[in-house]
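For this view, one protein chain was removed and the others were kept in their places.
A and B label the chains in the order they appear, each numbered from 1.
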Amino acid sequence: MDRIALDVAHMFAGGLVLVSFMLLYQDRMFSLINIFALHAFVVSVSVAWQAYIQNAPHLYVTAAIALVVKAIVIPIVLHRIIIRLGIHRNIETVVGIGQIMLGGIGLVALSILVMLPITAEAGTLAREDLAFALSVILLGLLIMVSRRNAVGQVIGFMSIENGLILAATGAKGMPLVVEISVAFSILVALIVIGIFLFRIRERFDSVDMHVLDSFRGERP
Amino acid sequence: MAVILDALVQLGQLLLVLLLAPLLTGYVRKVKAHLLRRRGPPIVQPYLDLMKLLRKEVVLAHNASWIFRVAPYVIFATTWVAAALVPTFATGLVFSSAADLIAIVALLGSARFMLALAGLDVGTSFGGIGSSREMMIASLAEPAMLMIVFTLSLLAGSTQLSYVAAFMQGTDVGLRVSLAMALVSLVMVAIAENARIPIDNPATHLELTMVHEAMILEYSGRHLAVIEAAASLQLLLYLSLVLCLFAPWGVAVAGEDFTSYTVGLVVYAAKLMIGGFLLAVFETAVAKMRVFRVSDFLGIALMLGLLAMLLLFVSRGV
Partner (left out) sequence: MAVEVLLWCIVALLAAATGAVAGSRRASTTVLVYAGGLVASTIILATVIWSLVSDAALAQTLHLPVGLPWVGAHFRLDPLSAAFLAVVNLGGATASLYGLGYGRHEPEPGRVLPFFLSFLAGMNLVVLADDAFTFLLTWEFMSLTSWALVMAHHRQSGNARAGYIYLLMASFGTLSLLLSFGLLAGSDGGYTFDAIRNSHVSSAAGAAVLALVLLGAGSKAGLVPLHVWLPLAHPAAPSHVSALMSGVMTKVAVYGFVRILFDLAGTPAWWWGAVVLLFGGASAVMGVLHALMEHDLKRLLAYHTVENIGIIFIGLGLALAFRANNMLGPAALALTAALFHVFNHSVFKSLLFFGSGAVLTATGTRDMERLGGLIHGMPFTGFAFLIGSAAISALPPFNGFVSEWLTFQAILLSPQLPQWLLKFLAPAIGALLALSAALAAACFVKAFGITFLGRPRSDVARDAREVDGFSLSAMIALVCLCLIAGILPGYFIDVLAPVAKMLVGAHLPQQTGLKWLTVVPIAESRSSYNGLLLFVLIAAAGWLAAYVIHRWASHAIRRSAIWGCGFEDSSTATQYTAGSFAQPIRRVFGTLVFRAREEIHMPSPGDSQPARMHVHLRDLLWDVLYLPVANGVAVISEFLNRVQFLTIRGYLTLVSGALVALLVVLAIWQ
């Protein structure tokens, strides 16, 4: 494959990992959503580039869906939800930020350690996409685990899905049917989560998950 | 004959960095002033300041020891030698095999060691503040610097600056996101080590905000002139380092003819102007951080360096 093409694909995939780290670092709600919009944008650009070099036009549709739904619609919806709910705008993390970042680096190293030997026969492009996709998924899990706030956990969940898109395009594209069904399921999940957020907010006056614990009696 | 010519070029670089350093400092101040809609001091003001300081008498504390009086010269000597070993307009000069990137960073560490000791020598609390904060910042910047060295040596197969610069000019490099991350990380480390905003304000004298200024608070007269010259040299060193590692186009190679040296000089001066302008814009746009946010800032530099290295393991050709 052309060297510049490989380098640009590597740049987008590496950029996605970098934006995942930026998501990990954020402690304010609006900047978290904006960075998530950037995350989805980088995914869509990466998928579009893959469509170009793999000559797979159906991937352009995937890129368009990612761009419209996840980079534009969902962030706007989340913005509205947050303003309506009047949620506390700062996001606390469970442990210190330095340990979380070091843990993130460890997860990236782990995913590279796992993926590269397994995919030894595949092409360079597929190998690095898979390794970086696993990193993005693990980092998304770390975002979910390290946040106390429900909105932060939602963002982490959706960044996992971005990682899955990257993995699927790297492994020689995804059928359009699968992509549309995955996107719809994410949308449905978001609607359900939004409804729950409203209910939780009504009931407990907060969306801090710790409040749930004390309500259930698990914490004094 | 060729040997003598090479030696002359190396001595020329030694003098060049010494003469250019205050000019760079003055240029950065001028650009910052213009960005703040002031006229600012003239570009040659640092030279005038140095001349003025050399004429003044030195006021020494009663309990200052010989370390206080010797430290400025040691700091100046190590910084000057380190700055002379970084390729500016030509690579592969005579002394360039004496120190690679790790050794140059360690030479600056020697200068910092003596400066911190001088801050503790007079027994004031200002000196203590400066020394302790400076050593904390250094301890966080060193691992980030090593990660940058690692990334570069992984790509270029060398830690000698001339060889890295030659590799970066070649076609084998390609478009690497790891290099972009390493560049950002190096810029952050350079800002921390040179005591620029957002780590430290080079123009402040409030105790809560001083780091570098606190260590040199007791210095006056010719000692202060030598230390200020060393600080300007350090800024020039880091800027030359960034340029030589990440933008080495137009640099001459040692042993070529006179025209290539001249071209190298002109290109170097232009690059310095651009770099100084960008530094001034960055300093004006950002506010100074609290001291204990510095660890976050340098932690980000370390993360970028680690990530750059990990990405290199995945990409082609390693």
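In this text, contacts are C-beta pairs under 8 Å (C-beta built on N, C-alpha and C of every residue); 3 or more make two chains touch, one makes a residue touch a chain.
Keep in mind that this is a model prediction, so the values were computed, not measured.
Interchain touches from the omitted chain, evaluated on the whole complex, reach A, B. Within the complete assembly, B:L120 is the residue of B:L120, B:A247 or B:L278 that touches the hidden chain.
Contact with the chain that does not appear here is found for just one residue of A:V94, A:L113 or A:I195, A:L113. Shown as candidates are B:D100, B:D200, B:E213 or B:E283; the residue that touches the absent chain is B:D100.
Only one of B:A138, B:M210, B:L235 or B:L304 touches the absent chain when the whole complex is considered: B:A138.
Although one chain is not drawn, its touching partners on subunit B can still be listed: residues 54-63, 65-67, 73-74, 76-78, 80-81, 84, 95, 97-100, 102-103, 106-107, 109-110, 112-113, 116-117, 120-129, 131-133, 135-136, 138-143, 145-147, 149-150, 153-154, 157-160, 163, 217-218, 221-222, 225-226, 291-292, 295, 302, 306, 309-310, 313, 318. Mapped onto subunit A, contacts with the missing chain fall at residues 96, 98-99, 109, 112-113, 116-117.
Everything that follows uses one rule, which is that only the chains that are shown with their structure count from here on.
Chain geometry summary: the mean Cα position of subunit A and that of subunit B are 39 Å apart. In the complex of the two chains, the subunit A residues touching subunit B come out as 3-4, 6-8, 10-11, 14-15, 17-18, 21, 25, 97-98, 101, 104-105, 108-109, 112, 116, 124, 127-128, 131-132. Those residues of subunit B lying in contact with subunit A across their complex are 174-178, 181, 295-296, 299-300, 303, 306-307, 310-311, 313-316.
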